[in-house]
Every structure is written in C-alpha cells, then in structure tokens.
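Written below as structure tokens is the structure these notes are about.
One protein chain is absent from this view; the other protein chains keep their places.
Right after this comes chain A.
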Amino acid sequence: TVRPKNEVEQKQLCAFGEYVAEILPKYIQQVQVTCFNELELLIHPDGIIPVLTFLRDHTNAQFKSLADLTAVDVPSRQYRFEIVYNLLSLRFNSRIRVKTYTDELTPLDSAVSVHKAANWYEREVWDMYGVFFANHPDLRRILTDYGFEGHPFRKDFPLSGYVEVRYDDEVKRVVAEPVELSQEFRKFDLNSPWEAFPAYRPAPETLKIEAGAKKEDAK
C-alpha cells in the first residue's frame, strides 16, 4: 500500500521552513521537505549552537527534545561527514531535522550546552566516526574496546576490522592479533540491469564544440 499524501501538513511544514529560513539567513543554506512530510534544515557548521538554541527557545518553535544525534559518512565529498540532529517539539507535536557537515579534522561545536541529551550521542559519533566536538565535558570512547584503534562506522573501515581476533594465550590473558579469516571477503555486485530511479537521472551534459586554435593568416 502507498501512504496517502497529506497536503495540509506538507504546506504547513513548507511555511514553517520558510519562516525559520527568513529569521536565520546567516547559517541556513537550504531547507527541504521530503515527500513523507519531514522538514530538514541544512546548516553551516558555525551555526549549530545558534540554530539549536533558536529552535529550543523560540515561542513558535519549542523543539525542547533532542531525539537523535548521528552522522553519515559519504567519503566522496570534500566534507565527508554529515551530522544529523533530530528534534521533537512537544508543544506543537512536530519534528525537524538539522544537518551540518564537517571533514575528518575540523572540530564542531558541542550541542551539550543546548541539549543535555547530546552528551552520549556525541561520544558515540566521536568513537564511531572520529568527529571531534569542542567544549564537550567528557569526550571519550563509549562503544569500542579500551585500546581500540580506528573508527568503525567509517566507510573505509573493513567489515571484520583489522585486529579483531582475540583469544586466551599461554600468557593467560586476551591478546589482540591481526584478523585471519578462513574465507576472504566476497563482495557481490547486486545491481540490476534496469535503471533504479528513472526520476532522478543526472541532467544530460550538453555537448559543446569548442573553438579550436585560430589559423593565423599566412602572409
């Protein structure tokens, strides 16, 4: 079954998106509303704390609850990590998504000063992706093992890791050794011969004939 389109909610979200973009033009780069009625604000990384405090404190946008804080790794981009904040407004019963970008070395402002809930989420993003948060009260690893090297959720980190094989030795403790698999990793090419999204084809590049070097008149 296909979900019926809720035009009213779509229009309300569009209007609210334009309202926020009008108030904060310094940081908001783009506003989009998905077909499932989800509003997304695309932010410059300098504007994390201003935008989050605005969404939390303003009377027309009381997004007091930080539902989620994650990151997306797209290695082909210049700023490969996309940090996503999901906010929920209890007064108006609506959700909003705020997205920022950063690369591996640039630190981001911590959202802990705005939402206390961001504490462990930012620890998780640091541990799994390597995105550093400035002014975080306690940024350390939260899910990986104590001496673990590497950031597992990055796209260039292999599925079975580098030093994951651990066993009890005659040393009578657990040691870390380079991983040995009995079968090497097989990657299957699961693309279908038909085009997946005909509506999202890239625009065709118009071919131009460039002017060649002009012939000098022989005199």
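In this text, a residue touches a chain if its C-beta (ideal position, glycine included) is under 8 Å from a C-beta of that chain, and two chains touch if they have at least 3 such contacts; residues count from 1.
Definition applied: contacts and distances are computed from a predicted model.
Set against the options "Cytosolic Fe-S cluster assembly factor NUBP2 isoform X2", "NADH dehydrogenase [ubiquinone] 1 alpha subcomplex subunit 5", "AP complex subunit sigma" or "Autophagy protein 5", the UniProt name belonging to the omitted chain is "NADH dehydrogenase [ubiquinone] 1 alpha subcomplex subunit 5".
The residue from A:E38, A:D57, A:D138 or A:E177 that touches the chain not shown here is A:D57. In the full complex, the hidden chain is touched by chain A at residues 19, 22-30, 42, 44, 46-47, 50, 53-54, 56-60, 62, 74, 76-79, 91, 99, 101, 197, 200.
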